[in-house]
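Left out: one protein chain. Kept in place: all the others.
The first chain written gets the first letter, and so on, giving A and B; residue counts start at 1 in each chain.
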């Protein structure tokens, strides 16, 4: 699969899939920009009378519960139901799973519509598996990615989905496969919503590529590699956010292969 | 009119008009920053109990339906009604017109309050004229600006308004006039919400300048020229967003005249 990763990046650029996002207020701008930078076409819409129409015209759906409320939860459920019905791929970002009962209940309802991919930090994946013995610290993780592997296996099995545990090492779990990606940079944790942007980019890749495990791996590798390359040029988190969007847009095949650390 | 364009840019800087925006979640930050960069003073407010009060204290209103829902549609209608009542100029950005029935119905209701200017891409303008034979691709245009000229003429006539069709060439249509502006850069389509920011800047210009056709032309020229100049300095869409705001703030008269391509 490794040799296909760059090809998938080019496929997204060529196909420019339309990706429907129901995400949180904090990251909407960055998320849309990350999608544009990798060559996809973002749309954001959540009104109940139109949300299922939008799912119908898009190639994938991204749901992120960061700043949920009752109206938005209903939008998410309508959209996930439609994606499930139409067999369209969708990705779930369980922001703050385990922090409140309200988030846990919302996530249970969403999981019934079988997301194609779930991407979260270790604390969130542990919480999703109800195996969370690590106290959640708001939306940031207090656990290491490796601790959450068993939880991810459980979730992958139970919901027939792929799981990406983000962290210092990103770990992808599903269908018997475990893939580790050792790219990224610590400065990325000082920019809000980079995880949310990574989730949206995964949406673009599962929209355009049939092999969902390869799509998830290519998206995750691309995002972490671009973050790592961008961090090298950055004086702090402000410039990292800017340089990351530039790099998602202009990364070369050579840069990709020279930076990739996969196992 | 051409010779007045720079004077109008200076008028906005001097008068610093207060511009009320009811816009989408994705672009609120950029939109406010674009308004500040050209010298205007942005306000964003949508609560039903105050939205008409805000229209009363502002010099112009900007309505953008990007992430509408029932509450926000009601806010937009209340604001447009008040602007119409008080004779205050307002600009409409029909994001995603034609994509869903919900958007089309909302736009019909808004149009009854006679916007001073409508700014959209070719697909949106075609959809507004119900002459849309081009399938809409989410919020991005699949049609060329030139195809939408007849549609724009119809709308300009029917609603007694000015229309700006954004695209590779920006085309301004109204009261027998057709103006083409050939500035901008392809990289601008890789930054989310630049069209929405252009619409907000138009709001600032129709707030401060009596001749609305000249105001619209000056705003559109300024935005596209700054985008073009900023793109030259930018490694990708991240830096373009930053450089565009800088250029809107510090563009010189010489740069403006040397870059302008108007016909």
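The criterion applied here is as follows: a residue touches a chain if its C-beta (ideal position, glycine included) is under 8 Å from a C-beta of that chain, and two chains touch if they have at least 3 such contacts.
Since we're looking at a predicted model, the values are computed, not measured.
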**Report entry** Of A:29, A:166 or A:199, the residue in touch with the unshown chain
**Finding:** A:29
Query - Hidden partner chain, touching residue among A:96, A:115 or A:195 - result: A:96
Requested in this report: Would you write out the residues of chain B that touch the absent chain, in ascending order?
Outcome: 18, 25, 28-29, 32-33, 36-37, 41-50, 53-54, 57-58, 71, 241-250
Report summary line: chain A residues touching the chain left out here are 24-27, 29-30, 66-70, 96, 99-103, 137-140, 189-193, 234-239, 241-242
